[in-house]
Structures are given as C-alpha cells and as structure tokens.
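Each chain you see keeps its place in the complex, though not every chain is here.
Chain naming follows the written order as A and B, and within any one chain the residues start at number 1.
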Amino acid sequence: VKVSFLGLGRMGHAIAGRLADAEYDLLVWNRTPGRAGELTGRGAVAVDSPREACAGRDVVITMLSHDDALRQLAFGEDGIVANLPPGSIHVVMGTHGVDAVIELAARHEAAGQALVAAPVLGRPDAAAAGELGIIVGGPAEAVERCRGLLAAIGRRTFAAGERAESAMAIKLANNFVLGGAIEVMAEAFDLARGYDVKPAVLYEVLTGGLFAAPAYKVYGQIIVEEDYDRVGFTVELALKDINLALAAGGHAAIPLPSAGILRDRLLGAMAHGDADRDWAVLAREQTRASASEATGPRRSPAQ
Amino acid sequence: VKVSFLGLGRMGHAIAGRLADAEYDLLVWNRTPGRAGELTGRGAVAVDSPREACAGRDVVITMLSHDDALRQLAFGEDGIVANLPPGSIHVVMGTHGVDAVIELAARHEAAGQALVAAPVLGRPDAAAAGELGIIVGGPAEAVERCRGLLAAIGRRTFAAGERAESAMAIKLANNFVLGGAIEVMAEAFDLARGYDVKPAVLYEVLTGGLFAAPAYKVYGQIIVEEDYDRVGFTVELALKDINLALAAGGHAAIPLPSAGILRDRLLGAMAHGDADRDWAVLAREQTRASASEATGPRRSPAQ
C-alpha cells in the first residue's frame, strides 16, 4: 500500500512515525516545512506539495486541527480530491465537524474515491507507543482495506458504521462527555468548598468510588491543585470541539443543554484570558460565578 | 457504648445488623412496627418509642429518607433532642439538607449533645457486607468517639471536617457528580444515535477509555439497554437529592448551572410518569426533547 501522510503536528508526526517504522511506502508533507526531518531518517520521503503527495497513492491520511485547514487541503485544483487517483482512499484522522465530513465524503464519492474517518483517542505520546484508540467510519470496503494500516497505528479500533461522519459524532460525543465531567466537578468542588470541605477529600470520595477513572483522576487532580498550566487540552481546543458537538446537534436537530453550559463557561474562560490553560480551568470560572475565588469559602446570605 | 438505631428501612436494617453482629448493646426502633424482627434474633432489642430509644444512651443513630422525618423525630417533647442525655451523640446517616443539619446541630449543641453527620456511599447489600464508605463530619471529639462504631459499619471513612453539614455537602456533591455523568451520557448517546451510531459502540469507547468506572458502566449499560426498570436509584429520590444540592448551593450563594439542568430533566421524567424508574431514564427525557424517541434517527433539517 502506498501511503501519504499530510499534517505533521505533534499527533500527526507520532502516527506517521508508526507507519514509517512499519516500513510502509510513505510520503509525508506538512504546510510548514521542516517538520518531516526525523521521519525521513526512518524511511519516509518528504514531498513539497499536496499534489505530489496524492499522485498515484492508494491512501492519503490527513491529521489537521481545523475544518478550514481540511477544506483548503482537500478542495481546489491542487487539493486532495482533484489529485488522488480514482479508487483510492482518504483517511481523515483529525477531529472535524460532521458538516465538513459530509461535504468531503460527497466530493470524494463523486471523484470515485472513498472517505474514511478515523479520529483517535489518546495523546501524542500514546500515539508514538501505538496505544491509540481509533474510531473508524466509512464505506465497509474502504474501511476493510485500511485495516492493516490502522492496526499498525493503534491499539484498538471501534467500528462506527458506514457513514464517515458517524465516527466524528462518536469522537465529539466522547469529548463532550469529558467536558461534562469536568464542568460538574467544577461545580461540585465549589459547592463542597462552600462548606469548608477540603477539595482533596471530595477528590478521594469521587475517585475512590463511582468515578475511579482517568477523566476524574486526571482533571480532578488539576482542579484540586489549581494547576491549570499543566495543560492536557486547552480551553481554546476544547471550545472548538464543543462547538463542533453543538453544530452536530444542530445539524440533526438534537438539543444538548449540557453542551450549552460548557460552551458558555469555556467562552467565559476565553474572556478571562485562560484560552491556553487546561480546560479544567472551568473550575476557576465556577468560582468566579460564585465569587468564592475572591472571597474564600462562602458564607450564607442568611448568616 | 450503648447504641440505638432509629429507621429500619433497607439501608438502616443492613447497618443495624452490622452493629448487632458486632455485639453492641443495641436498641432499635422504626416508625412502622414489625421491621425489627430479624434483628432481635441477632441480639438487638426493639423498643416502642423514640423516647425509650434515647433515654440513657450514648449514641443514637438515625437513617431516615427525608428532612421532614428527621425534624419530626428530632424535635418536640418526645423527640431525640429532648430525650437524649447531655454528653451523648446523635449520628445522622441519612442524606439530608444542609439547612436541616445546621438547625439540628444547633439544637443538639444547646442541649449539651453533639451531632455527627455520617452519610454513606453504597447500596444496602454493600452495607450488609460492611463495604460502605462513610463521610464523617462533626465536632472532632464526638467524631473520635464514633470511630469504633463506624469501623464496625463500613469499609472506609472520609473526614469532612468539624461541621456536620460539610459531610452532607460532600454526599450531595457526589450524587450531583453522578447525575451530571448520567445527563451528559443521555445527551451524548442521543447525539451519536442521530448519526446512526449503535449505542453499544459509544459505550465501548467511553468505558474502554477515560470513563472506565462504575458510574459509566452501570448507568451506561442501562441506557444502552433502555432497561429503566432495573432500578438502582429512582427519579424521585434523585430529584430529592438534586434539590438538596441546589438548596445547599442557594444557602451558600453558589450557582450550579448543571444541577439546574438535572432538576429540569428529572421533573420532566416525573411528569412523564417515570418517577419510580431508574434515573438513567434521563436518556429517555433527552430523546423526548429531540423527538428521536418517536421518529428514530434524526435527519438533518437541511436534507
């Protein structure tokens, strides 16, 4: 299988490295040059344009951070759709909106190509270690042809079904569930603190019981230590994903009240200058709303 | 230590049984007679009134389901405060509102008694097996004197601090966090289903990753199987607790937007006749809001 990988940010670089190490015939490209360096030492060949990266390939993989970047790379004369051979496959591994994916799938289908969405679960270090989860959606035959490739990349795949956007819906749902857990923790820690409870005690109760899972341990720890500069996922990126979840809901006429609250709180964090902090900083937004940031533990209005 | 146990519902019965088996000098009482039966065979002595249950005891424990029941039992001529000796301790193990607990603590203090709040984490079967978690709040000396007793009951204690209501705040925060997890799952499963995703696949993604914890496994399973008659915690009791969390927030001037959404959805479930179903039925409320209950997977308005 001749593969090309476009988009060599931290995550893309780690995934492309897995393919290089698995000795795939691999071309790599990045908008900003100079990112391929180390990969070429592992067998990848750097090319100068998306056009070159597409010509004559079986599979082209993209790992991009925004829908706009995906559209720019996919459409137009020099884009993926125009330059990938018929019968080939575009695997989208970034997290994108359902609208963008639906549009892209239609364009690829019209060009005799297939779109497979394969967003990932995990961080770049997990990617490098082959520990990613991969959610896969797209036409069954195309998905089948990607099986080996995806096995070389990740630990496990989840089958989303025949619609590429279904895979994105699952990825967005996963991040939304995480955001919901963080927001409710933010409120719950503030409530407890209003009654002089040490945050570490509530943390113990939660993670020692019904919530003994990474979502609560990792983000709860950040909240307890108010260490919002230890960034797993920034407010800005989280806002992007929650907006995509809301848009996916909008597209399908599904109200998502908890996502609305998350969006408002993330916007508040943006406004307060926390765009680049970890999104557990929602706990600080909560204390701004309750004035407990400024004044310490609450006193009852009635006291 | 001479102990009395008041309130022999399923949870109270299980806890009192632990104390009987540990050979405590134990009086038991229940509003509705006939609940003590089996306990007397294990060494407990049934009495006919709260007054009898209080006279000359070191510790009286209550396990009641509502604030009103607690107030009725504690106050008045025949109540706990009036009949418990000075120097004794009232251990409240039910889940109660902070207002009720603050009032009760003040009354006990005025009578030379101490109030310890000790709400529990776990179900009646866990209680019978000595597997409960216990959150303990109250004056340090009184808490210290309860140590052996609580060790006979549960697996682990969490120290909430010197205010009894702090323990309730933690318990309410814990249940609120659980409700938040359920509500966000409810929305996320509906979103995914709107894109033809099988609920079981999203369940695998969640519980196989960041959310590998009982809250998501137990309630996610109920949602996937739409098996809302497999009741862990009813909508009606959940609404009681969320209202107590909101009241605790109100008392301390802490806004809790996620609790507001939970309250609304639980009220909707009440209105739709699901009061006695498991609160995972919030997933059904979500599908009512998005009309997907009636119409199956969503279609985009634009299609």
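Convention: a residue touches a chain if its C-beta (ideal position, glycine included) is under 8 Å from a C-beta of that chain, and two chains touch if they have at least 3 such contacts.
This one's a predicted model, so the numbers in the text were calculated from it and none came from an experiment.
J.: Quick one: 2 copies here, how many in the whole complex?
T.: 4
The rule is short, and it goes like this: only the chains that are shown with their structure count from here on.
J.: Using mean C-alpha positions as chain centres, tell me how far subunit A is from subunit B in Å, no decimals.
T.: Their C-alpha centroids are separated by 36 Å.
J.: Over in the complex, which subunit B residues touch subunit A? Could you list them?
T.: Answer in residue numbers: 98, 121, 133, 135, 156, 158-161, 163, 165-166, 168-170, 172-174, 176-181, 183-185, 187-192, 194-198, 201-202, 204-206, 208-216, 245, 248-249, 251-259, 261, 289-292, 298-302.
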